[in-house]
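All protein chains but one are shown in place.
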Amino acid sequence: MKKLLGVVFMIILAVPLYAEVRLGALFAVTGPASFLGLPEKQTLEMLVEEVNKTGGIAGEKVKLFLYDTKGLDTEARKKFIRLVKKDKVDAVIGPTRSGSTLAIKELAEKYKTPLFSCAASKRIVQPLNKYVFKSPQSDTHAVGKIYNFLHKKGKSKVAIITAQNGFGDSGRTELLELADEYGMEIVADEKFRDTDKDMTSQLTKISETNPDAIICWGVGPAPALVAKNTRQLGLDSMLIMSHGVASKKFIELAGNAAEGIILPAGRLLVAEQLEKDNKFREVLINYKNAYEKRYDSSVSTFGGHAYDAFMMFKYGIEKGGKKPAAMISAVENMGAFIGTAGKFNITASDHNGLDESAFVMLKIHNGDWELIN
Amino acid sequence: MQFIYSGITSGSIFALVALGFNIIYNTTGIINFAQGEFVMIGGMLIYTLLSIYGLPFLIAAPLALLAALFIGALFERVFIKSVRSPNEIKLITITIAASIILRGLGMVIWGRNSLSVDAYIPYKVLELPAGTLTSNSLLVIIVSLVTAFSLSLFFKRSSLGKAFRACYDDKIAAGICGVDVSKIRMLAFAIAALLGVIAGIVTTPISYVTYTDGIMTGLKGFAAAILGGLGSFWGGVAGGLLLGIFEGFFASVLPSGYKDAFAFLIILAVLFLRPKGLFGKKKAERL
Partner (left out) sequence: MRKINYPFLILVLIILISTKFLIKNEYYLSIVIFGMFNAINASCFNILLGYTGIISLGQAAFYGIGAYFAVIVAASFGINPMLAIVLASLFSALVAFIIGYPTLKLHGHYLAMATLGFGMIIYVLMNEMAFITGGPSGFLDISKFSFFGVSIYGEHSFYIFVAIVFFLFTVLFEMFDKSYLSYKLKFIKESEFASKSFGINIFKTKLLVFSITAGITAFNGGIYAYYSGFISPVSFNFNYSIELLTMAIVGGLGTVPGGIIGAAVLTALPEFMASIEDYEMILYGCFLAVTIIFLPGGLTGLIKRILNKNASD
């Protein structure tokens, strides 16, 4: 009798174990984009833990399957298929990089699995793919913000130096396309690779055109080298970076050369500098404190992208359930919500929901971020 | 003309790596595909000693150099000596295996991120005709030249150095004369590792160290050695500097991605047209 009761007890306990939400995640934890991928991984793990402590989503615990894409598009594809076919996840958050996301965009549709990307390129959601959402601000908005800033300062001669990867490529396209609209003149168009160790040749060519500002678009250690080389060559053009370097690690690598660099970024980095009644402040400060306490390292906007993606996913499960069509339609009707990147307004035709207001302009000063206007 | 300065800087690193290749090649006839990994290890070691243990540079550097000798010797014992009935293919592929293992160890021990160290001497930018040179870069150039000179003195003057040269000329004859060929081989690897680590130490403040650095550094160093003539001491140095300057030049006229292609095109040209390189010696080979 005792045995029978024991078995029944086990079965009753096991039932909720089987009812779980399976969440897949793909981040560039290693490779050149690792200072984006690692905070994303840590943020997601932290959030899943928190959510499970309070009973999960809609009463079901979340089981996380997280893989490292190593920053490689081919790896992202392989691991995505694994998540869908072997781990049978309900949705995937990530990948970190634009290139990787574009490489798996069609797979999301093929395998009918919603994808909440943490990458920036606007091509992720344009043309629209029913299954693909993205949480970061687009490079279009970043470029617009930068050009606006320059225009207000009366500057118009711009030299661009971009990375040869999905993110840099995307940024470069936007920089070239939007130049006319804001009255910018592109006087130089140089490129560098993630693994390059010396950019003095490109910067020398740039300095010969005497630009008002140099805009560098990349992620990882390479932009830090661009900063150092710019300093070394004594170029006095304004140095502007993309939101790809919105991480303390960049300041660490660039050292003194980071001083005075301007970039667009989410408000997360300067959460404390916002006014007390700013509508974003609460979400940002809460996330910042939780992350920094848990991981003993500075918060970064990239971790924030994972946070926002998880919010979308969570809402989709709560209001729609695990079936892809229902989840997607729920997220599309999410209405306005405040995430770390800004105020989102996701609709059926806009799977990103952010605009230029999601960015603020920052300046690096004394090894820290400073809000400028 | 900036490219000349950046070219000489990166060229000095290639020169050190090329020297490492040449020393091993001269004493053993082996091409060490893991030479680049020694450079990576050098960077990692100095990072650990400076940033993690907080040692002052004057203690950390000699420690790193000592570790280099030890690592090089260990490398030879573990990978080279254990190959029974060695032939060319086995020796080339074992060093490839070694480079993979060292890279993997680098990743596991130091992680995947790029690691930086602070400059060893105060940062200054020197205004030179048609370009600038940082104090760090100057350090690289000076250290490389000093190392090359010291090494060449070692080979010319010391008895150990003479033993090395004897092994290059004829292993068997050297053995008959009482030279411990096996020990010399181990020393060759130790010195090559030392050269690699020196390169790694001086280059890290400028361009960080990442566990994958070894591949390209090794390949370019090897290319430099071939350019200068495999086996030629000063050829390696010349080859390194030339390669660095070529690369810098091509980066200033073409999109930087192509510069690697040009470096290899030059190598192919050398291999096809003048395989013994600029200063190489012909060595009689058994048929």
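Chains here go by letter, A and B, matching the order in which they are written, and residues are numbered from 1 within each.
The rule is short, and it goes like this: contacts are C-beta pairs under 8 Å (C-beta built on N, C-alpha and C of every residue); 3 or more make two chains touch, one makes a residue touch a chain.
All figures in this text were calculated on a predicted structure; none of them were measured in a lab.
K.L.:
Out of A:Leu47, A:Leu102 or A:Val245, point to the residue that touches the absent chain in the complete complex.
P.N.:
The one listed residue touching the chain not shown is A:Leu102.
K.L.:
Considering the whole complex, which of B:Phe3, B:Tyr47 or B:Phe79 touches the chain not shown?
P.N.:
Counting the whole complex, the residue in contact with the absent chain is B:Phe79.
K.L.:
Of B:Leu55, B:Leu74 or B:Ile100, which one is in contact with the hidden chain?
P.N.:
In the full complex, the listed residue that touches the missing chain is B:Ile100.
K.L.:
Of the residues B:Met44, B:Val117 or B:Leu219, I need the one that contacts the missing chain.
P.N.:
B:Leu219
K.L.:
With the full complex in mind, choose from A:Arg22, A:Arg82 or A:Lys363 the residue touching the hidden chain.
P.N.:
The single option touching the absent chain is A:Arg82.
K.L.:
Hey, which subunit B residues sit against the chain that's not shown?
P.N.:
Touch with the absent chain occurs at residues 31, 79, 82-85, 88-90, 92-94, 96-105, 107-108, 215, 219, 222-223, 226, 255, 257-258, 260-261, 264-265, 267-268, 271-272, 275, 287.
K.L.:
By the contact criterion defined above, which parts of subunit A meet the unshown chain? Give residue numbers in ascending order.
P.N.:
67-68, 72-74, 77, 81-82, 84-86, 99, 102-103, 106-107, 164-166, 169, 193
Just so we're on the same page, only the chains that are shown with their structure count from here on.
K.L.:
Between subunit A and subunit B, what is the gap in Å from one C-alpha centre to the other?
P.N.:
Comparing mean C-alpha positions, subunit B is 39 Å from subunit A.
K.L.:
Mind pulling up the subunit B residues that touch subunit A in the complex?
P.N.:
Residue positions touching the partner: 2-3, 5-6, 9-10, 107, 112-114, 116, 118, 123, 125, 127, 131-132, 134, 206-208, 210, 212, 216, 248, 251-252, 255-257, 259.
K.L.:
Okay, in this complex, where on subunit A does subunit B touch?
P.N.:
Residues 29-31, 34-35, 164, 190-193, 195-202, 204-205, 220-221, 224-225, 228, 231-234, 249, 252-253, 255-256 of subunit A touch subunit B in their complex.
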